[in-house]
Each structure stands twice: as C-alpha cells, then as structure tokens.
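Once you've had a glance at the structure underneath, I'll fire off some questions.
Heads up, one of the protein chains got dropped from this complex, but the rest are sitting where they should.
Entry: subunit A
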Amino acid sequence: MGDAPPLARLLDARLVEEGAAALPGAGLPWLAERRKAAAERFRALGLPHRRLEAWKYTDLPRALKDRDYLPAQRQAPASLDAVPALTGDEPLARLVFVDGLYRAELSRAATGSGSLPDGVRLLPLAQALEREPGLLEGRLDALTGDADGADPQLALLALNAALLDDGLVLLVEPGVAVPGRIELVQLGGLGERPVFHAPRHLVVLGEGASATLVERILGVGPTGGLANAVTELRLGKGAALTHLRLQEANEAAIELATTFGALEAGARYEAFALTLGAALSRHEIDLTLDGEDAEVALNGAYLLRGRQHGDTTTRIVHRVPDTRASETYKGALDDEARAVFQGLILVERGAQKTDGRMLNKTLLLSDKAEVDSKPELEIYADDVQCAHGATAGEIDADALFYLRSRGLDQRRARALLIEAFLAEAIESLSDEGLREPLLARVRAWLQKAGEQDRNETEGGR
C-alpha cells in the first residue's frame, strides 16, 4: 500500500513528538481530536497511488520518493519585495502566506482595517484558531468528519486535516456583496530546505452574498516545497463566488490542491484555473449542487513544458433538478510535459433537467508531450442535457500556412494560434478585468517558448 515514509515521518514529528504544540489551535481539544483521527486515517490509507482509478495517471508516490520535507517555519526568510500586482487596480484585501504561513507585514486590509464592509470576516486560519476558535468549530468538522473513512480518495484530505497550519477564512453574511477582489497569495520556494505545508481555506457565503477570490501561488525562490491545500466552499442560496486560481509555483514544487463544497439553490460558482508552474500539480475540484438552479462554471488553461505534470480532476454531483455545470479546460503542452484531465459529471436519480457540459482540448506542441483526458458522464436521471468532448492534436497546419503566407514567421504564427486557442477559454471569464493578466501570462509563456526555439535553431547552425 502506497506508504509514504517522508510524510509519515513528518506526521510523527508534528503530531507525536511535538505533541502538536507547534500547530495552531494546539489547546483546542476538538481540534486535537480531529488531527489525531485524521492522522490515523492517513496512516491507514497511505498516499493515493496509481492502482486507484482516480490516480491512474498521476504517480504521487513516485514523485515524492526520496524527497524529504520539513515543517514550515513561521520565521521563514523575510527579505521579500512587495508582491507583484496582478492588475492595475489594487485588491480590496490581500492575505499573503510564505511557505503556507500568514505574514501580516506583507498583507493588507484584513478585518478591522475599515476597507471591508460590515458582515465580512476575513482572517488567517491560524489566527482564527488562536483567537476565535468558536468561529470554526462546527465548520472544520465538515472536512475532517466521519464520511466513509475507507475512501482512499480522502487520504489527502486526511493529511491536510491532520496538519492544517494556516489559510484564508472568508465569511460573508447574507446579502453582503464584497465590493472588490480578495487576494490570497502563497509565496514559496524561499527557504534553504524544502518544506511541507497544509493550507486550509474556508469560504462561506451567506444567502445572496457575493465575492471574488483571486488565489495566486507564486514560486519566488527555487526550493521545491510540497503543498497539500484544501479549500472548502459553502455557498448559500443565491450566493455567487468568482474564484480565479493562478498556479505559478517554481519548477521543483509539488502542488496538491483539493477544492470541495456545496451550492444551495440559485448559487453560482465560477472558477478559472491557470496552471503554469510546479513539477507536479494536481487540482481536484469536488462540488455538489444541492439546490435547484445552482450553477457551476469551471474553466481553466494549462501551459506546461519541460517535464512538468499537471492534473486537473473534477467531480460535479447534481443532486436536484434544474442545475447546470459547464467546464472548459484547454491546454498547451511542450517538450515532454504531461497533462491529465479527468472530469466527472454525476447526475443523481431525480435530478431532471440537469444541463452538464464538459470540454477538454489540448494542443500538443511536441511529439513527446502527452495528455490523458477522461471526461465522464454518470447519469441516473432520464431528462437531462449532458455532453462532453475531448480533443488533442497539433497546431492546424492549414492555419499555420495561411498565416505564414501572409508574412508571419513560424514562431509568430504559432504563438498567435496558441494564444487564440487559449484565449477562447480565458474569455469565458465574466470579470473582464481579470482576463488581461491571464492573457499576459499566456503571452509570456509563449515568448519563452519562442526564445527556446530561437536558441535551439541558432545552436544547431
């Protein structure tokens, strides 16, 4: 069974030897209890391995073999320039974490600064556990709770529950619209030794509330860490959350993230994930639509090169009639990069009039790049509209020739076609202000590809 010596050691170090004293909320019996139970479960399950259907294409034990991680230290190196702005306008608030741990001096406008409206609580998880544990008690249960304990998919959730150290907590009261973006910035790679961290984020929107969360994962140093993040979303009736996730971890990092949650009637969750970084990443999204007229739109783009591996796995469960889900993930893979897309739309009995669409398209820019695409529909209702599709292929030779015949050189023509291909996904984002930074990243990636090509041809001459 996929045993994980480095992580087991880490568990021991944190939970047994130190007696969890170094973890936030150490004095809370309910949390200690949860940590212990979760640790036991993780030990029993081990790391998810390739014999599990959902992990068939991503070999996590192999990626972690011979790697050793230290717990993150709050006194990690502090010599940091200001976090680069994402767009011209400043976010309403920004919580910055270094190696997963909150850094007040880099953050701005948490609760109390006056820029957040009444009815909005925004604070780091560790701080909440220390100062206001009541805020989280019933809520973290939802995660670490007694769901079928044998489900091996829960291993990463259990690992996170055992070691959760910090994260973002956003609680919005019913009817409150958060009037600007909230940024969650994770900076990594700075220390000398690779660290493990277990971010735990919680977003709860009351009835009719709305918010925009921009999550940025940035590798600012070269050290390869391991993140095992969990984000929980609770969207009340008619609530709306826009969630942009930009993963730009460094090339040595391993980024594991699980987003799970539920939507009540009329709630809407719109997510866009841009995956650029990490040696290996897996972004798993697991949502249930619990109320009529609830809607999720999951979109994303992945651009990978070298030997990067990027896995996007989604599971949407339609529980009741009249719910909608649409997914479009597009990517471009160069060199020996590999992408995985697994999408499941599950329509439960009685969930009539479900509208579910899933599309995955990948451009293979090199003959050694590879994509494993598995969109799936599992339907137990009879009156539904569901469709899925997946394509993978090279750049259209006719389009390339057409552009070249108009004077564009090979490099420029390819870049234009790849950008157009990805832009189609990015333009699905309803917040237009967020499209430009995404397109800019796509262009920067293409520019780099162009430079590589140029060096190769020049070197070859």
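The criterion applied here is as follows: a residue touches a chain if its C-beta (ideal position, glycine included) is under 8 Å from a C-beta of that chain, and two chains touch if they have at least 3 such contacts; residues count from 1.
One rule holds for everything that comes next: contacts and distances are computed from a predicted model.
Just to verify: the chain that's not displayed, which of "Fe-S cluster assembly ATP-binding protein", "Paraquat-inducible protein A", "Putative DNA metabolism protein" or "Sulfopyruvate decarboxylase subunit alpha" does UniProt list as its protein name?
Answer from the UniProt record of the missing subunit chain: "Fe-S cluster assembly ATP-binding protein".
Over the whole complex, note the residues of subunit A touching the chain we left out.
Contact residues on subunit A toward the absent chain are 397-399, 401-410, 412-413, 416-417, 419-421, 423-424.
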